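Only one structure is covered here, and it is reproduced in the block below.
Complex shown without one protein chain; remaining protein chains in place.
Up next is subunit A:
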Amino acid sequence: MPVIPDVTAPTLQTTLGRLTLPNPIMVASGTFGYAREMQSIVDLNRLGGILPKTITAEPRIGNAPWRTVETSAGLLNAIGLDNDGVDAFIEHHLPYLTSLTAPIVVSVAGRTVEDFTELAARVGACPGVAAIELNLSCPNVSGGVDFGTNAESCRSVVASARNATSVPILAKLTPNVTSIADIARGAADGGADAVCLTNTVLGIAVDWRKRRAILGNGMGGLSGPAIKPIALRCVHQVRRAVEIPIIGIGGIASLDDVMQFLVTGASAVQIGTANYYDPTLSMRLIDQLPAALGELGAGSVAEIVGTLE
C-alpha cells in the first residue's frame, strides 16, 4: 500500500550534537569555493550549511596542473589545499560568509596538533562561525602526520581542538584506512560533535602514451558517483560503532542518494563534486526532500536517520 503523505510538511531541521542546521543539505569543502562564486545561481541562505575550502595557517600555492581529471563516473583531484591562509580568509572571505544566514562551517587543516588547535581557536573566536570541520583526511598534503589514519592521533587532535574553542567540532575522515570505525571511535572519544564521512578515495590516472601520471601531483583523490557505495559503507560501519551523529559525503547527486545516506545513518549530507557539474543541485534537493520524507511517513529528518534494517 502506498503511504499517503502527511499534509503537514515535515520539518527539515536537523541536529548534530551542539550544531543545529535548518536542513540536512550542506555543501562540501573544496567543492563550493568561498560560496560567493555561487551567489547568482544558488540561494545561499537556503543551504543547510556551507563549508568553504579548507584553510591552513600559512598560504599554500597548491599543486601544479593538471589538478583534476575525469575518470569513470568520477573526478580525480590533487589541488593541494591551494588557499591564502587563515589571515586572508578572515579578512576577505569570512565577512561575506557570516553575512549569510546559512550556518558557516569552517574547514581547517594542519600538520601538527598545535596547527589544528591554533586554527580552531582563531576561527572559533570569529563571530558567526557555526562549527569547525577538522580536515583530517586530505590525501594531497604530504609531510604532516596523517591524523585520519590512526585512532589515537585522531582522538588527541580532536580533543585538543575541542578544548581550544566553544564552537562545535566536526571530524572529517578519510576512507583510505583499514577500519573507519576505529578512527571514528577515536574522534568520538576526543569529543567530536559529529564525524563527516568521507573525504576522497586515493587513486591515480595514467597517460600510457607518455608513461606519466596525468595529475601534476601523481596521485589524487577520487570523488563523485564512483565513490558513493564506499562512502555509504563507511556511514554504515561507523553508525554501528559510535553514538555521535554522522554527516554523509561522497557521490551524492540526487535525492535518492540523499535518502540512502540518511536511512543508512547520516543526520546530514554534504554535496561535493556534483556542485561542479550540476551547480543548482543543492536547491533542487532542498525542494524535493519534504516529499521523500513524506513518502516514508516521517515528520522530521531525525525519524529516518539510521533506520536501515
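What we mean here is this: a contact is a pair of C-beta atoms (placed from the backbone, for glycine too) under 8 Å apart; a residue touches a chain by one contact, two chains touch by 3 or more; residues count from 1.
We take it that contacts and distances are computed from a predicted model.
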Exercise. Just by its UniProt name, which of "Recombination protein RecR", "Cytochrome c oxidase subunit 3", "Phosphonate ABC transporter ATP-binding protein" or "Dihydroorotate dehydrogenase B (NAD(+)), electron transfer subunit" is the chain not shown in this complex?
Worked result: "Dihydroorotate dehydrogenase B (NAD(+)), electron transfer subunit"
For this session: Using the definition of touch stated at the top, determine which of A:Thr56, A:Asn77, A:Thr198 or A:Gln237 touches the missing chain.
Result: A:Asn77
Seminar exercise, completed: Contacting the left-out chain: of A:Gly17, A:Pro59 or A:Gly306, that is A:Pro59
Exercise. Among A:Asn45, A:Ser99 or A:Thr280, which residue is in touch with the absent chain?
Worked result: A:Thr280
Problem set entry | Hidden-chain contact residue, picked from the options A:Gly124, A:Pro225 or A:Gly265 | A:Pro225
Exercise. In terms of residues, what is the contact footprint of the unshown chain on subunit A?
Worked result: 30-33, 36-41, 53, 59, 61-62, 65-70, 72-75, 77, 79, 82-84, 88, 92-93, 224-225, 253, 273, 275-280
